[in-house]
Each structure stands twice: as C-alpha cells, then as structure tokens.
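I have a structure here, written as structure tokens, and I will follow up with some questions on it.
Note that one protein chain is taken out, while the other chains of the complex remain in position.
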Amino acid sequence: MKKAYHLVLMIMLCGMLALTGCGKGDSGKAAEPGASSGNAGGKSESALKPYKITLVYPATAAKDLQLVQDEMSKYLTEKINATIELKPIEWASWDDKTNLMKISNEPFDLMFTASWFSYPKDVAKGQYLELDDLMAQYGKDIPGVLGDDFIKGSRIGGKLYALPTKKEFGQGFGFLLDKKLVDKYKFDTNGVKSLEDMEAMFKTIKENEPGITPIVSSKFTNIWEAANYDGVVANLSIPRVSKEPKAIDTLEDPKFIDFYKRMHQWNQNGWFDKDVLTSDADQGMNMIKAGKAFAVAQSLKPGKDKEMSLSSGVDVVQVETAEPFTTTGDAQGAMLGISRTSKDPARAMMFLNLLYTDKTLLNMLDWGIEGKHYVKKSDNVIDFPEGVNADNQTYPNPGGWMFGNQFNSYLWSNEDPNKWEEFEKFNQRAEHSIALGFAFNQEPVKSEMASIANVEKEFGATLRSGAVDPEKIIAKWKEKRKAAGFDKVKAEVDKQLAEWAQSQAK
Amino acid sequence: MALNTKSRIGSALIHMFFWAFTIVSLVPFILVFMVSISSEDSILQKGYSLFPSQISFAAYHFLFNDFSEIAKAYGVTIITTLVGTVISLLITALFAYPLSRPDLPFRRTISFYIFFTMLFGGGMVPWYITYVNMFDLKNTILAMIIPNLLLSAFNVLLMRSFFASTIPESVVESATIDGASELKIFFKIVVPLSLPIMATIGLFNTLSYWNDWYNCMLFIDKPELYNIQYLMTKTLTNIQYLLMKSNSSAQVGDLLAKMPRETVRMALAIVGIAPLLFAYPFFQKYYISGITSGAVKG
Partner (left out) sequence: MPNLKKSLKKYKWLLLMTLPGIVYLFINNYIPMYGVILAFKNYNYVDGIWGSAWAGLDNFKFLFNSQDAYIITRNTFLYNFVFIVLNLVMAVLVALLINEIKDKVISRFYQSTFLLPHIISMVVVAYLVYSFLNVDSGLINRLLTKWFGAEAISWYGEPKYWPYILVIVNAWKNVGYLSIIYFASIIGIDKEYYEAATIDGASKWKQMTRITIPLILPVITTMTLLAVSGILRSDFGLFYQVPMNTGALIPTTNTIDTFVYRAMIQSGDIGMSTAAGFYQSVVCFVLILVANAAVRRINKRDALF
C-alpha cells in the first residue's frame, strides 16, 4: 500500500511528500513530519533533481562496496531522489589523499572528521560549511537525536561545522584484567577503584605469580590524565574538579607530580613490563593472551571487556578507575562535515538527517545487504549468513561509530542485547567538563605548537614510563618547552578560554 | 709456490668475509619468512624465532583467501614493471650518453638542469595536480609508470659517469671518422659496450617499479588497479598510522585490535617482495666482463 502510494507521488513529482511517505513506510522509527515539511518549505516550487552524494570516510574498500552502494542508491532515490558514492580511503593514505582532494577543489559532499583527525585545522582553513542554517532547514530531526550538549561540544568558535555521531559521549577509564587471575585471587572489580585498590592487586600478582607482569604499557598514565584533566594543548588543562574554565599547567600541578612519583615507584617495584618504553595496549592484549601479563589500561565504555574478549580470544574483565568524563574532544570524537565543494549542501544535510533517523539506511551502510551480508535473528539482532565468517565476509563494517546515530545500528548475536541502553546510561552518568564546547584554535600559535610537539614527544613518553625521577625530567621538559614558545601558547589559551567563557555567559 | 699459498689464504679470507656478509643479509630475510609460517601462539610465547616451535600457514591462508585479488595485483605490477623498466632505461641511456661526451654544447647547462630537480621540488600537491589535471592520469595504469618513476635524475647522472669512465673516446672518434651516425654509434657500439651498466640501471628501475606503492596510493582509487606492493603495504602502513592515532581515539584502538597479527604482517612482506628475487639473476646475465673495446673495434 505504502509503496504504491509512494510511487504515485513520485510520478506526480511531489518529491517532498514522497519523503514523508518513505520515512513512515520503511523505517522503524518514523521521521518527524516536521523534517519533510521543512524540506517542502525550502524547495516547494520544484521537485528535487537527481543528485549523487559523495561520502568520504576512512576504511578499506570492501569487496562488495559497489553492491551496497547500488542498494543504498536505490533506497535513497526513493527518499530524497539521490544516489550515493561511497568513497572509503585507507587510514594510512587519508592525510595525503584528502589533503589533495581539498586543495584541488575536488567536489564531494560529506567527509569524516574528528578533533583528533584535523577537524579544527580544516575548519580554520575553511574546508567545511557552517551547518546551523542547513540543519534548521533540512536536518530538523538531528538536534532531537543528539541533544544540546553533543551539539554544543561540536561547535568551534560558536559555529557548527560538523555533526557528531551519536555514540558513547565521554570516556571511561580503567583496566582490562585477565579473568583467570581475577577469579583465582577473587579480586573485586565492581565500582570505581582507587589507585590504592589497584596497587593491592598488582602487589598480589607480583608476589604470587613470578612469570607474570602486573601491568603492560604506560598507557594508564594517559588514561589517568584524561580522567583528571580536560587537556587543551601543551599540558595546559582544565582540572576536572575545576568550577571555572581556567587552564593550569599540569607540569606544575602537585597532583600531577605526585601521580608520576607513584608511577616511578610502580616502575621501581617492577610492576611494568620491561619494554614499557615501546609497548602499547595492543602488545598488552597479546601478553595477557600469552599468559604473561595481568592488566592493560584502556579507555572504557560499556561492554568493552566483552568486545575485547571476542576480538582477542582471551577472557578479560574491566575495572574502572574513574567515572566517565566528557570533554570537547569526546564530543568531537567522530563527525561528518559538509564540504565547501559540495554541489548541493542541502541534499547532503537531508542525507545526514536520514543517517540519524532512518534505521534501514544506516544499517545498510554499517552492515550491508540483508540476506547477503547478514541475516536478522530478531528485530535488532543480526548474525552472519550460512558459510560466512569474519575472515571471508565481503562487506566488513566500515565503522559504525563514524555515521549518524549508532544507537540505531543492529547488534550482533554475540553482543550484549542491551548495549545501547547501557550506552544511554553511560552517557547520563558521564560528568561534563566545565569547558565542554571550548575548542582551541591553534592557528595564531601554530609555529610554537609545532616546536612544542617535539618537546612533548621527547619527554612525555619517558615520564610516563616511570623509568626516571619525575621531578628531574619535568624540570628539563619545562625548560625546553619554554624555549619553544610556551608562554605565548599559554597567553593564547588563556585569551581564547576567557573569550569563550564570556560568550557562554551571555 | 709461496705466491700460490698467499693467494689461497687471500681467497679463503675473501670467502670468509663474504660468508659473514651473506649470513647478515640472508638471515633477517629467512627470519621474516619463518615468522610468516609460525603459529601465532609460538610468536606470543617466544617472540620471533628462526626455528618456530609450531609451523602454520594460517597467515598465507588468510592472505590468499581471495586469490583473484592478489593475482590481479601481481598482473598490474608485472605489466608496469616490464613496460616501465624498458622505457625508463631507454630514456635514461639516451639522456646520459650525450652528456658523457665532453665536447657536447650546453653539457654543463643540461647537467645542471637535471641536477637541480634533485635539490628543489614544489612538493607533492602541485605535482599531483599537474598529472591529474593536465594529463588525466588518475585511475590509469600509466599513473604507476610515468610520475616520478620514469626518469630518475640520480640514474641519469650515474649512467653519465659510467659512460664517461668506460667508453673510450678513441672508439667513438674512430667510428665518427668512419662516417657512422651518432644514433648508430649509440646503439651499435655504446650499448653493447655498456651491458653491465645497462643491467645495473635496469635493475634499479625494476626495483623501484616493483616496490612502488606511493603512486598507486595517490592516483588509484579502483581496487582492481591496485598493484601488489600497495595491496601488501597498505595493511602495514595502516597499522603504523593507527598506532600513532590510538591515544586520541578509543575507536581507533579498537580497530588496531582487529588488525592482522605479526605472522600476517611478515607474510605480507614476503608476498610483496619474493618475486623480486627472480629479477636479479636475470640482470646478472649481462654482467659479462671480458668484452674489450678491441673486440668491438674489430
């Protein structure tokens, strides 16, 4: 019925109304009628002309990319009379290739971006369009899905240039522990553990399990820093407990120095692996798998331990060392922006709107075609079809965390069926930084920042490994950082923060 | 008699030196291979070893899962390497030989023109734009033959000094007096006299074509046109890149956990370079000493 209705409308070239029809017909959650009437208001005179939307994101091109692309195009033609070109780019070539696309004014519509993936730089250099008006017109459902804080956190200088994926909003902090050993020594992993609690565990392991390294890699120090400070740049951070958006220098913060004295002690106790200077979390999982290690630090989210147990093949349990914390960096952790070279930004925004609201479309992008790349076990739960497994699948997930509303994404039968409810709870639990929504513009001090990056690299990892006396290395670090232009950076951070705070007060 | 013992000791020393050198060169390569056929477990337990406790071809099974993809990529590499090497060698030799003649007009200017490109460059961006906008090379097989690889200033200058040191001026002079044209001298006298040199530069061209993944990465978007080196290298470079970013995003950390394990990484290297091992013996055929200029003159 619906389909016939829709077809008739298509023939009558009432594209805008057709959108409403499809929205109701195909997706589990109907689009708000407001969205389509918004569209109608924008282009009521003529129907939408056919248009190809190009979506650029980091991933390895899947074998069946073309098939999925065709299927999505078919679906999108019905919805917004558009087709789609999926343009995955290998992670390692991303910087070069996208840089060339931007410089050579290549037309494309949507591009993945993130605070750690050149979002602030590209905004400063004018690559992305401002989205507020477009969203008000063509993406009316998005604010409802994301909520104010998510959108606030995505802004740069008060303006919105990209829309974040709805996913976990904040980071949890802690360790993944070898389940065998947790069971053997009956460690309690519930609730949030203090550093002393953790020390007791490591001590037990060190004393009773001679061949086992209590903790692999210095990643825990990153995690501790991220849990306690909202970092801006160059060790300038807003402490989590701070009630005003003012940056301090962590290298002068007693709490910070005490923590690293403790890490130095941990290192002296022999709790870290011998290769702590080079080891990363990836190696940590390997060592746990080989029965050579007990713990590795991780950013946590609900179900992280299950996920890691599945992908590595060894049972681990997670233990939190801090409540989740949300900073601008987390809000901008995965986003899609509309390029200044887009030929039809309005259509790109309509597509974005669908990614946040249309379950069918999102899952096509995430998992491929039903029956071919996955089969449904129940409404929300999917699994591989007969004869397909993780090694020979032809449309591996490009990364559901990159697109739209991840909470609309299907779950696999080996996942926690309540995953998204847990995420929702996690997001509510997360404490927001006082400076959430502040994004530092590096342009005025980019030359100093470039010099400081090398200084940070030189001293940061050594300090974190706990291999040397923290006070000595911090003194050297500070001296060299000053020579690289730290004072100017600090003045700029203070200035921008004050301006931002003022704009927030209004 | 004394002389004989002396030279025998000398030659034994030479061989010892070479055996040491061979071991140093060969063992790491064998190590890469052994790791690629180790079981993941034995790597986790003992690290890299020349004598893995468990042999497993899982890494190769994983890679050759989709054999048609690899076969196609080998095809692309072989075509680009063959065509590229031949054209490149020809242009290089044609360029280098005249410059080896001391009396060529503009010799210094042209040499400087070549050398200057080794020092100054406009960077990747304008270079890429030139090939994509002016010559429309994107997603063509020519993109893996022409840009940067077709002519190396280094090879031209090297070949120039090869020619200068091995082609006796007298040979060229006498041929000129006999009335031979320059092209004839080049193809009939210079080239046959320079086989070892041609083979060396040909080998270098082959190596750079076979090992190139950069052009493929920049210019090729269609997976069916990927060459073998890019197909193999991209996984390794992805891992490096993700490691760099893994502190900034929890999701990137998750991606790393899904990346292929150590054994696969080494198998990637083997699949990428192994066929090259057959290239060198081919070029060695032309390492014939004993051609004398007299033979050519006669």
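The chains carry the letters A and B, assigned in the order they are written, with residues numbered from 1 in each.
The criterion applied here is as follows: a residue touches a chain if its C-beta (ideal position, glycine included) is under 8 Å from a C-beta of that chain, and two chains touch if they have at least 3 such contacts.
The shown structure was predicted, so the numbers you read here are calculated from the model rather than taken from an experiment.
Across B:L31, B:I79 or B:M259, the single residue that touches the chain missing here is B:L31.
Annotation: of B:A59, B:V76 or B:I114, B:I114 touches the absent chain (contact as defined above).
In the complete complex, the hidden chain is touched by one of A:A47, A:I103 or A:I248, namely A:I103.
Against the chain not displayed here, subunit B makes contact via residues 7, 10-11, 14-15, 17-18, 21-22, 24-26, 28-29, 31-32, 46-48, 91-92, 94-95, 97-99, 101-106, 108-115, 117-123, 125-127, 129-130, 134, 146-148, 150-151, 153-154, 156-158, 160-162, 164-166, 168, 181-183, 186, 193-194, 196-197, 199-200, 203, 207, 211, 233, 236-237, 240, 244, 262, 265-266, 269, 272-273, 276-277, 280-281, 284, 287-294. In the full complex, subunit A touches the omitted chain through residues 95, 99, 102-103, 105, 118, 121-122, 124-127, 273-275, 277-278, 340, 442, 446-455, 457-462, 465, 467, 480, 483-485.
What we mean here is this: only the chains that are shown with their structure count from here on.
As a whole-number value, the distance joining the C-alpha centres of subunit A and subunit B reads 40 Å. Across the complex, subunit B meets subunit A through its residues 41, 44-45, 62, 65-66, 124-125, 128-129, 132-133, 217-218, 221, 223, 234, 237-238, 240-243, 245-251, 253-258. Of all residues in subunit A, those touching subunit B in their complex are 60-61, 63, 87, 90-94, 96-97, 99-100, 103-104, 114-117, 171, 219, 222, 280-282, 285-287, 289-290, 298-299, 301, 307-308, 311-312, 329, 333-334, 391-392, 399, 401.
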